[in-house]
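Below is one structure, written out as structure tokens; the observations come after it.
With one protein chain removed, the remaining protein chains of the complex are shown where they sit.
In order of appearance the chains are A, B, C, D and E, and numbering begins at 1 in each one.
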Amino acid sequence: MESKWIKAMYRVLYLSPVAPRPRHEELFADMVRAHKWPETEARVACLPAHVGQFNHVEFRSYEALVTPDLIRGVRAASREGFDACVIGCFYDTAVLEAREISGEMIVTAPCEASCDIAATLSNRFGIIVGRQKWVNQMQKTVHRLGHGDRLTGFYAVGLGVTDFQTDHGLTRRCLMETADRAVNRDHAEALILGCTMEIGFHKDLERMFGVPVIDPSSAAFMRAQYFARLKQRSGLKPSRKWSCEAPPEDEMQTLDVFEQPPFFGNEINIPAQGNRQ
Amino acid sequence: MESKWIKAMYRVLYLSPVAPRPRHEELFADMVRAHKWPETEARVACLPAHVGQFNHVEFRSYEALVTPDLIRGVRAASREGFDACVIGCFYDTAVLEAREISGEMIVTAPCEASCDIAATLSNRFGIIVGRQKWVNQMQKTVHRLGHGDRLTGFYAVGLGVTDFQTDHGLTRRCLMETADRAVNRDHAEALILGCTMEIGFHKDLERMFGVPVIDPSSAAFMRAQYFARLKQRSGLKPSRKWSCEAPPEDEMQTLDVFEQPPFFGNEINIPAQGNRQ
Amino acid sequence: MESKWIKAMYRVLYLSPVAPRPRHEELFADMVRAHKWPETEARVACLPAHVGQFNHVEFRSYEALVTPDLIRGVRAASREGFDACVIGCFYDTAVLEAREISGEMIVTAPCEASCDIAATLSNRFGIIVGRQKWVNQMQKTVHRLGHGDRLTGFYAVGLGVTDFQTDHGLTRRCLMETADRAVNRDHAEALILGCTMEIGFHKDLERMFGVPVIDPSSAAFMRAQYFARLKQRSGLKPSRKWSCEAPPEDEMQTLDVFEQPPFFGNEINIPAQGNRQ
Amino acid sequence: MESKWIKAMYRVLYLSPVAPRPRHEELFADMVRAHKWPETEARVACLPAHVGQFNHVEFRSYEALVTPDLIRGVRAASREGFDACVIGCFYDTAVLEAREISGEMIVTAPCEASCDIAATLSNRFGIIVGRQKWVNQMQKTVHRLGHGDRLTGFYAVGLGVTDFQTDHGLTRRCLMETADRAVNRDHAEALILGCTMEIGFHKDLERMFGVPVIDPSSAAFMRAQYFARLKQRSGLKPSRKWSCEAPPEDEMQTLDVFEQPPFFGNEINIPAQGNRQ
Amino acid sequence: MESKWIKAMYRVLYLSPVAPRPRHEELFADMVRAHKWPETEARVACLPAHVGQFNHVEFRSYEALVTPDLIRGVRAASREGFDACVIGCFYDTAVLEAREISGEMIVTAPCEASCDIAATLSNRFGIIVGRQKWVNQMQKTVHRLGHGDRLTGFYAVGLGVTDFQTDHGLTRRCLMETADRAVNRDHAEALILGCTMEIGFHKDLERMFGVPVIDPSSAAFMRAQYFARLKQRSGLKPSRKWSCEAPPEDEMQTLDVFEQPPFFGNEINIPAQGNRQ
Partner (left out) sequence: MESKWIKAMYRVLYLSPVAPRPRHEELFADMVRAHKWPETEARVACLPAHVGQFNHVEFRSYEALVTPDLIRGVRAASREGFDACVIGCFYDTAVLEAREISGEMIVTAPCEASCDIAATLSNRFGIIVGRQKWVNQMQKTVHRLGHGDRLTGFYAVGLGVTDFQTDHGLTRRCLMETADRAVNRDHAEALILGCTMEIGFHKDLERMFGVPVIDPSSAAFMRAQYFARLKQRSGLKPSRKWSCEAPPEDEMQTLDVFEQPPFFGNEINIPAQGNRQ
């Protein structure tokens, strides 16, 4: 029985910036189980119930409203000893804010992870999103990350976050039509699915169009494991110099907001020995 | 008595993203009185006391923590009939988020206002800030606004937000030394004071260096009045199309967070007839 | 009679870079009357008759030929005590040259004014122009101003400057068709009319497409009033440092070109009490 | 006598945008003689005496005032059959305007010519100019041309246009000190002299610093000959499509400004057989 | 007999980065004869037979495989006393590498030459290439050169390098259709043929579309002559400072790869007196 030999080498958190919804967390726990490396101990969590109203953050204002709990969750995870964490939304919601107070934990997110992979596997890529509403903000993120010149474009299929997993046949049709434009009209050489809820469709698209298709949540989880290992093996940790300076620890401790539990909603913990191969 | 002739033509809110502190609000109420146009009815306010811990938002995480109350305040102001509003921090904290739910109210902020003025009065300008910590984030804002090529640089004097009004002699000395580098070494043709708490020093610098020096809070308040008038006279209002789409009004009304008062901390209301000239 | 209470607080010039043509000046005088603030004393003028051949400046060479008289007019207005001035062409003709010799007067122009408004009311906007000829030059202006990333595109309707006011039905149809492409194909969230002679059509487009539509001449006149007030209230004036240095006053006085009247063609003066509300 | 074999294959104009001053034209006529190719027939000219006040165009407003005569001169040269023309100022004064009405004649200028050469002979170069005043405008030209990333910087020696040829010892010392900073501090790999009046010093600098040093007026004249030959051999002429459209010829003919001689001040004509080697 | 009067003033090499194929070299020798200036002594050559497998370098890996022989050829030409050289492929294959070891010889290439001409004759241009495969790499070159903002786009006709000269009727049809899109849909004002093997078609396109159409191999050869003359007349040579530093001559001499002949495949030498006009 080999699994007993494996002990956790590092811990990775996948944090969904939405309220608890059981099937939601299970969806991403399955993704984590499928993409976990043997030594990874993982947790999939969402935000505590008290901001429980949000089952999507398609709006900037909704993101703003869940961000304090993201900040609290990231800080709690850091203090609990997590090595890396994913904020599970393709807006890369609050990733810069979270990095400021993540201590020695490294924070990453789906858009960042997906673009890095797409840029390594191709020269130009397209991003398939739900609604036109999202494009402007995501485009700024892609440009901030340095991938602006690699974009063939954003492609909106006209579905909201909560629609993707409702009618799989419809979702597949929408994605296929859009991917065709990206690849055959605009010469995309790889595709990114620009919403974590587009989970489950990338392999079909890959087969159909013969280009790499990147699922953002698993990409982000893989990247978080990479950075956790990098930290464990090379000792690399977030800079705290100049613009990376964190608030003074004692000042934070006087602010209730940082200190009051609960910090997570539904938690699913996946041990290192969970999926030994 | 001429003041009776003046009736409010539009209403402008100056919202400080910090907790109530009486002398703080008075400082900005004085600024508003000095820069108000006759027909402007104004309010100076801060955030409600329940997020009362913050007397500065020098950190991204602090900004994130006050942002939900900013969002609530901006939405409340819009529903109360304000025409324009300033978010009073040189980070232009949450300006893009606030615009999403501002309805027919136009939102502006100090960095945006100051850069537009500096770009009209000069070809290149420098920005004098408190601490090096701030620079990276503010630089991104200036680039996002489209003024990146006009920057001679950011200049940190080594003071925190709450230091500027503590020892005026020290503040003046720090600003003078730094302005000298900006103007005479880097060829800045105008200067912006990159913190609303640097209020009160711009005229001295202007006299000393012979270049326009822009105070950010009054610049933002002037700009808000400009947009309020533009709205009143030309009927221009924020776009609600594509990326400017707001969350559905009914969805917002089901979210407690948008609906629970109080929306403001200390409020100082300044009537239209307040400073008729 | 309330109007007697109002005295001019600042003076604004709207200068058309074309030869005198009575109905032309009246058109813009009406615009000024409709968008004037109570305290504004305004003048609408065009160039003196001796360069009277130009009724449009669609060509760079035509702009170059009217520019000396623009320079002379701007300098004359500055010496007459005007606080702000608009150069009334969407090319923002000679605005950088005029700023050099405008003394304490602030110079602005339609493209600059319109883009600033569009960028505040939306994230991305389109500009509807007359002929494809204009696009390249105007695009450079929009990029110089820092709004390049906000452009969905320029849209040429195929009409010349002097055509817009000839057959209003045709103009409306052309603008409607083009606006549809900008908004519905390219996802423009606001529109700018890229010629001062497109005056009169923006409200129809606004109603039809549900996005802000910016009329450039009134935008520029509003902006000039804003800067005039800013100057009067905050004492801000153009920088004269480094690249903003003006020619030596005594050298200019030896150059006939700066000193010989007339400086304006048809002048329409609109007093401060003209439109008290 | 070999020179009889040479007949003019193409004609090139070097047009100084200043008033006639005999030694000035001779200076550039000597430059032309030294850099002429055998088959080139050349003319060195300045503007007609009636705008005769300008012996430099250090200011944007001065450039604007001489531009109508530049336009007239360029159009006249085109109609006289010149194949290429240089506008002899490192601001590349009015080059875009002149190109519009140059017919089949190709227009070039010193900054454009110098940067192309510097970019071919090195990866990064510095530009040594007279006064800080000039830098902002020239920098925009260099960026417009596409060479922004190759600039180590602009270096102002503190001399005006008319100073360079006054005290050669002083000029040499200023240039040497400045070149040292460009090459040894900022790692410039080539230098451009950013004023046509810096003529005569580039060889000394080249010897001292061991990098290519480009004299802008001869660079521009060489480039004009290149384009004249290209036109003669390959039939390439300026585009007149879209933004390159010229004003209608008949409209121009009704505008006195294009038609009234004189078009040039002092003319020095240098025949093809002038310097056969 | 005038030709006896002409002696070579400078020597220019046109080097095709492919294996010897007699009709290939003759094609470019004819081009050289048609575009040579009287004083130019020219050589058309290809790579030595031992890398003889390549008759095109459509792939980055193929370019990499021929580059060592390009390097050797360029170094040999420099030591033989050539003044300028063209690397005859629109990828501008290895031009930066070749410049490093070209000694006093100036290296240029078709894309660089064509874009400079197109930018001088128009404001925006399109590039017609063979296959979509090429576009990404060539686009990077155009951006590196500084012409990114002038591109209306790349247009792939769907033909490979070796197809262009196979069925001239087909080639002409493909080019015509594509040019139409570039000029009439995308508003290109000039066209560049983005493959040296598109030779022979530019005049037809020019006649059909009324815009300048640039043949890249003759453009590069003209530019090489320009730089050769510049070197001979102005003494300008490549910088060897900082990033332009060449490997130490003695180190190169110990590396067999630089020293072993043959350096060229088929050579066609064209004397200065060859085409005296």
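Side notes on the structure shown:
Throughout what follows, contacts are C-beta pairs under 8 Å (C-beta built on N, C-alpha and C of every residue); 3 or more make two chains touch, one makes a residue touch a chain.
Since the structure is predicted, the reported quantities are computational estimates derived from the model, not experimental observations.
Displayed chains that the missing chain touches over the full complex: A, B, D, E (touch as defined at the top). Within the full complex, the residue among A:P22, A:G81 or A:G146 touching the omitted chain is A:G146.
Note on the undisplayed chain: of the listed residues A:R11, A:R43, A:R60 or A:R124, the one touching it is A:R124. For subunit B, the residues touching the absent chain in the complete assembly are 132, 135-136, 143.
By the touch rule set out above, subunit E reaches the unshown chain at residues 51, 53-54, 58-65, 67-68, 70-71, 94, 96-98, 100-101, 132-137, 140, 144, 242-243, 245-247, 254-257.
The chain not shown here touches subunit D at positions 123-124, 187.
By our rule, only the chains that are shown with their structure count from here on.
Compared on C-beta pairs in contact, B-C and A-B come out with B-C as the pair having more. On residue numbers, the C-D interface is repeated by A-B, which shares over half of its contact pairs, out of the options A-C, A-B or B-D. Averaged Cα coordinates give subunit A a centre that lies 56 Å from the centre of subunit D. Separating the CA-averaged centres of subunit C and subunit E is a span of 47 Å. Contact of a single residue of subunit E with at least two other chains is seen at positions 123-124, 149, 187. You'll find the chains touch as A-B, A-C, A-E, B-C, B-D, C-D, C-E, D-E.
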